[in-house]
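Every protein chain but one is kept in place in this view of the complex.
The block that comes next holds chain A.
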Amino acid sequence: MLQDHAKLVSFFSECHELIGRKRLQKMIYILKKCHFPFSERYQFHFYGPYSEELTLRVQELINLGFLEEEKEKKSGYYQYRYSITDEGQKFLTHYNIEMPNMDQWIEKMKGMSSRFLELIATMLYFDNRPKEEIEEKVLSVKKKQNYTREELERAWAFIEEMNVKH
């Protein structure tokens, strides 16, 4: 029952707290691309890989009381803060799901901007192409983001690190 939900609860449990819907989308996508067993299906939307299944599943977790979502007003926009509830922790204990350790990757990604996570996720989305083509494609579908050479290099370094260590 709800095995896929349990995997997400396990992710939120390791996160302690996560700010931003885009960040959430991209982190799960990056972990999935590195073979962490998340099952949410992603498609390319206007702003990068996005999973409607993830959006809906997170809402289900909120409705069930396993996850708390706080909407916060920032200067001119809203952001969403997620944290696991006691009931979520209880659900996890009952479920006893086995997930590979993702602590270090979560910590690293929490320290990155959502813009940079979007870049990494988009590069991974095109990872069936040669390196030059990936860069070309990313820069073409993300024209408005104006990613720099330095950001691309940092993204490659992170992808390399994840591929090697995981």
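Note that a residue touches a chain if its C-beta (ideal position, glycine included) is under 8 Å from a C-beta of that chain, and two chains touch if they have at least 3 such contacts; residues count from 1.
Criterion: contacts and distances are computed from a predicted model.
Candidate names were "Phosphoenolpyruvate-protein phosphotransferase", "HD domain-containing protein", "(2Fe-2S)-binding protein" or "Ribose transport system permease protein", and the UniProt protein name of the unshown chain is "HD domain-containing protein". When the whole complex is considered, the residue among A:His45, A:Arg81 or A:Lys131 that touches the unshown chain is A:His45. Within the complete assembly, residues 1-2, 5, 20-23, 25, 39, 41, 43-48, 50, 52, 55-57, 59-60, 63-66, 76-79, 87, 90-91, 94, 114, 125-126, 137, 140-141 of chain A touch the chain that is not shown.
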